[in-house]
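Removed: one protein chain of the complex. Kept in place: all other protein chains.
The letters A, B and C name the chains in turn, as written, and every chain counts its residues from 1.
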Amino acid sequence: MKRKLRMGMVGGGPGAFIGDVHRRAARLNGDIELVAGVFGTDVAKSRECGKELFLDPARVYPDYKDMVAGEMKLPADERIDFVAVVTPNRMHYPISKAFLEGGFHVLCEKPISMSSKEAIDLKATLVKTGKLFALMHNYTGYPMVKQARQMVADGALGTVRKINVEYSLGWLAAPNAGKQASWRVTPSEAGISGCMADIGTHAQNLIHYVTGLDIVSLNADLATFVPGRALDDDGSVMLRFNNGARGVIFASEVATGEENNFVLKIYGDKAGLEWRQESPENLIFRTNDAPMQVYRRNWAGVGEAAKKASHLPAGHPEGFLEAFANIYRAFADAIIANLNGEKNPTGDFPGIEDGISEMRFLEALVKSSNTGQWVTM
Amino acid sequence: MKRKLRMGMVGGGPGAFIGDVHRRAARLNGDIELVAGVFGTDVAKSRECGKELFLDPARVYPDYKDMVAGEMKLPADERIDFVAVVTPNRMHYPISKAFLEGGFHVLCEKPISMSSKEAIDLKATLVKTGKLFALMHNYTGYPMVKQARQMVADGALGTVRKINVEYSLGWLAAPNAGKQASWRVTPSEAGISGCMADIGTHAQNLIHYVTGLDIVSLNADLATFVPGRALDDDGSVMLRFNNGARGVIFASEVATGEENNFVLKIYGDKAGLEWRQESPENLIFRTNDAPMQVYRRNWAGVGEAAKKASHLPAGHPEGFLEAFANIYRAFADAIIANLNGEKNPTGDFPGIEDGISEMRFLEALVKSSNTGQWVTM
Amino acid sequence: MKRKLRMGMVGGGPGAFIGDVHRRAARLNGDIELVAGVFGTDVAKSRECGKELFLDPARVYPDYKDMVAGEMKLPADERIDFVAVVTPNRMHYPISKAFLEGGFHVLCEKPISMSSKEAIDLKATLVKTGKLFALMHNYTGYPMVKQARQMVADGALGTVRKINVEYSLGWLAAPNAGKQASWRVTPSEAGISGCMADIGTHAQNLIHYVTGLDIVSLNADLATFVPGRALDDDGSVMLRFNNGARGVIFASEVATGEENNFVLKIYGDKAGLEWRQESPENLIFRTNDAPMQVYRRNWAGVGEAAKKASHLPAGHPEGFLEAFANIYRAFADAIIANLNGEKNPTGDFPGIEDGISEMRFLEALVKSSNTGQWVTM
Partner (left out) sequence: MKRKLRMGMVGGGPGAFIGDVHRRAARLNGDIELVAGVFGTDVAKSRECGKELFLDPARVYPDYKDMVAGEMKLPADERIDFVAVVTPNRMHYPISKAFLEGGFHVLCEKPISMSSKEAIDLKATLVKTGKLFALMHNYTGYPMVKQARQMVADGALGTVRKINVEYSLGWLAAPNAGKQASWRVTPSEAGISGCMADIGTHAQNLIHYVTGLDIVSLNADLATFVPGRALDDDGSVMLRFNNGARGVIFASEVATGEENNFVLKIYGDKAGLEWRQESPENLIFRTNDAPMQVYRRNWAGVGEAAKKASHLPAGHPEGFLEAFANIYRAFADAIIANLNGEKNPTGDFPGIEDGISEMRFLEALVKSSNTGQWVTM
C-alpha cells in the first residue's frame, strides 16, 4: 500500500522561517499533503495562513489541543497521519506528547524539549503509544553528510582521532535581531541555553550521525556578548569521545557577517574529511599518501546512501531544502511501513535517542561552563 | 481570485531527468497540482508513472492528442490550466501548438522547436489564441542571475564590453552515454545542432537576459569529437553585440569530468561580474578601485529582484530546483492574472521571443561553422 | 665546475615592474649575482638604480652597446656570463643580437621581437655564435604547470580534444593606465599587437608547453575598446590543433577588476585538467569515473618534474617569483653545462623556437582579425 500522507502542522505562522521550510520540504517528493494546522498563536493570522495554503478552514484550529481533538474525530481516511511541530522550544514536548497520545505520528523540530527529563518522558510515551517520532536535525539529510558517514563506517579514515566543528552565524550580533531571534535567547521559551540549544545541538548531532561516537566528557565556555541577554549567544567546548578521540565545537550567533557557516572536519589515522554546509555538494577527502579528493554529490565514486539521498545530477546544485526533504521522505517511508503493518519501523532520520542525547549534552555544557570543570556525561 | 492551478505534462516518463525536475519544481510553491499527463511514448510505463504520481488513471492519456481532446471535454473547473512540454526537441512545437489551440497555456522546454520557422509560427498561434507561453530557460530563475541583471541595468558595470560564457559538461565524452544523451545528438530528434541546441542556447539566452544585448554577428566552430555522431558535441563561437561589445561562448559536452560548469563573466568599463552555476549563491563583483565584493543570495546588499526570487536566508543553500521553481511561479502568477481578466500578462519568465531568438542563433551558428565566415544575424 | 654566474641586465629601471621581478628571481637560488647593467634610458636614473643594487658604478653603462663593449674588455673571470633583456618589445631583438654577437648568453623577455623575421634572424645568430638563449615565458616555470605537462605526456587525459584558455586583466580598462601600460599599446614599441603580444603569447606558449600541440589554423577577433589606442586591448581566437583538437583563447586587458586571471583547461577523451595562475598550487584533475582530484604542489601524487621545480613543502605557498626563478635556474644550469664543455645544452626553459612560434601566432592573429577569415599557420 502506498498513498499520499496527510500532514498537520503546529507553528510556522507568518514570518516564521522554519515553518515555511517544513512545508516546502514536505511538498518536494509529492507524497505528503498538508491538510490541517495551527499556524501560530494568533488565531486570525493562523486562519489567514491556512487560506493562503489552500486549506479547508475547518481544519485550521485555534490551538493544538483543539487540533488533536478535532483530528481524532475525523474518519480514519481523512485525519492527519502525522504532525510537524515547529514552535519555539518550550512547546515541543507538550505538543509532541499530546499528538502521540492522540494517536498521531510526530515530526518535531530540535531541540526536542526543555530538559532531558522531558525527553525521557517522551520516550516513554512513544513506547506506550507505538507511534513514530522524528527529530528534525536536517543537516543529517544532506547527501554528502551521508557519504561522510559511510566512509567513516567503511574505515576510510581509520580510527577517528580528532573532530572539529565550527558553527558560526552573525544574526544575533546586534541587540535587536527580531522576533525569530529573541525567543531563542529567552529562557522561558528556549530553555537553559541559547546559542548552544539553537546550533550547538546540530553540531553534537552531526558528529554522532557521521562518526557514531559518543561524547564521554566535555569542558565548555559559554558566553553572552550582547548585554541584556539571559542566555549564551556564543560558546566553545572541548570534547572527549568514547573511542579516545578528542574534539572541539565552537559555535556563535554573534559571529558578525557569517551566514550559516557550519563546518565538520574529522581526522582519522588514515585520512581526513571536510564538509561545509554552505558548499554542501562537496566532501573533501585528504590523506598523506595521495592527492586530495573532492567527492561531489551524485558524481562517480559516491556511495549508495548519498546517491539515494540525491535527486539531481551532479553539477545541478541541491541545497538545504532537499536535505530537509530527505528527512521527511525517510519519515514518510517509515509511516507507510507502519501503515502496512510493520511495528516500530526505523529509517535514516533522527529520533528520540538523538533528542535525549542532545538534552544531556546541553545540561552538561551549562554545568561545565558554570563550574569551569570537565563534566562526565 | 487565487486558487491552485491544475497542471498537465507531456513527456517526463521513467528515467527522464528533466521531467522529474519539472514536477518537483512545480510542487515547490504549493500553488500547482499535477493532475494529468502523457509520460512518454510507452503507454504501460506512462500509466505506471501516473500511478506513482497518485494521478487519476483516467487522466493518464495514450498520447498528447488524446490528452488535448480529453481535457477539453472536462468541466472548466477540472481541466488543466496549463501543460508542461518536456519531450525531446522534435515534439516541442507540435505539442505546444496543439495545446494552445485546445485552449491551454503552455510551458515548454528549450529549444522551442526545430527551426525558427516553427518558432515564428508558434508566435502566430499565441497571438491567435491569446494563451500564455513560457520557455524553460531555467538558469534565468536563479536569484543571483537576477541580481546580475539588475546591476547591469542599474549601470554598475558601465558600458558592457566583453562577455565570456563557458558551458562545459563531460557527459557525452564517451560514445554510449545512454538514452538521455543519444536523442540529443540525433538530428531527427534534436534538430540542426546537438551541443549548441542543448546548452549553447542556455548561454545565448542567459547573456540576453542579464545584459539585454543582442548578438549582431557571430563566427562559430562546431565540432563532433565522438565518431558516429551526426551533430556537434562541442563548439566555440565569437560574438559581436549591438552595443559594440564582443564575446565568446565555448560549450562542450565532451569536457570529460565536468558536471554542469556554466559560467558567465561580463566586463564593463566600470566593473565586472562573475556567476557560476555550480556555486549559484555567489555573484562576484570586481572593479579596479575597490576590494572584490561577493554578493550572496539574500544577504545584505542584494536588490529586490533577487530577494523576491529567494526563499531561504543566506547561508541555507538554494539550488537548481528553486531556480526552476521561480520560472513556474512567475508563469503561475501570469496565469492567475489571466484568469482574473488581464490580457497577455507578462512576468519574469522567458517566452516566445526568446524561442525565436534561440532558433535564429542556432541557424546562424551552423551556417557560420559550415562556411568559416562571420554571419550577420 | 660550479660557480656563481655573473649576470647583466638591460632595462628594468625605476618603476619597471618586470625588471625587479627578474632581479629577485635571479637571486633566489643563490647561484647568480647581478654585476652590471643599463637600467633604462635615463642615464642618471640608471646610475642611481645601480647604486641601490650595490653595483660597481663602472659597470652601470650609458647604453647597451657600451655595455657589450665594456664587458667584452673585462677579464674572462669578471665579465658577465649572461644578460637579461627586460626592455619594451622593440629592443628585444637588437639587444639580444648584440650580446650574442659579443659572446654572451641571453635571457630575453617575451615576445622575442617585433616580427617573425627578426626571430628567425636571431635563430641564425644563435647558430652562428653557439651561445644560449632563454625566452621568459615564466608561467611555464610553475610546478603544477609542469605536473600538467607530465600528466598529458603520460596519457592521463587520453587524446586531447579541447583546450580553453582565459587570460583576463583589468589594468588597461581606463585610458590612462600609466607608463607601463602605454608602451604596450603603442605600435612602435610593442609591435603589431597590444593585448595579444602582451598576454596572448603567454596563452599560446603555455598550451604548447603543456600539451606539445601546435596550432594549425586560427580565427581571431581582436578589439580595441579604449578610444585612441592603436593596438588591440582585447581579443578572442578559435584554434585548431595538429591532432584535431579545438580550442579557444580569450584574452583581455580591459576586463575591469581582474588581476592576472590566467586559466588553462584541457580536456581529453579520458580526463580533464584545470590550472589557475592565481591559485597556482592546485591542479584539478577530473574524470567521469572517479571523484575530482586536486593535485597540490609537493604533496603526494605529484611527479618528478613538479617536485624538482618545488622548494617548499605543500601548504607553504609558492608563487609567481618561484616560477620565474625556475626558468632562471634551468637556464643557469645550461650555462654551467656549457661552461663545462657541453655544446648547446638544453633544459626546461623556453627558447628560440618558442619565440619564432609566438611571432607567427601574432602575425596570423592580426591577419585573421583583419580579414575575418581562418588563417592557416
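Keep this in mind: contacts are C-beta pairs under 8 Å (C-beta built on N, C-alpha and C of every residue); 3 or more make two chains touch, one makes a residue touch a chain.
Please read these numbers as outputs of a predicted model, since none were measured by experiment.
Within the set A:S115, A:T186 or A:S236, the residue that contacts the chain not displayed is A:S236. Within the complete assembly, C:E278 is the residue of C:E101, C:E278, C:E304 or C:E353 that touches the hidden chain. Interface residues of subunit B with the unshown chain, by the touch rule above, are 285, 287-296, 299-302. Against the chain not displayed here, subunit C makes contact via residues 3-4, 17, 20-21, 23-24, 27-31, 34, 53-54, 169, 258-261, 277-281, 296, 299, 311-322.
Taking the whole complex into account, subunit A touches the unshown chain at residues 157-158, 161-162, 164, 166, 168, 170-171, 173-174, 219, 221, 223, 225, 234, 236, 238, 240, 246-248, 250, 252, 254-258, 265, 267-272, 285-288, 292, 372-374.
In the analysis below, only the chains that are shown with their structure count from here on.
Put simply, the C-alpha centre of subunit A and that of subunit B have 35 angstrom between them. Residues of subunit A in contact with at least two other chains: 296, 299.
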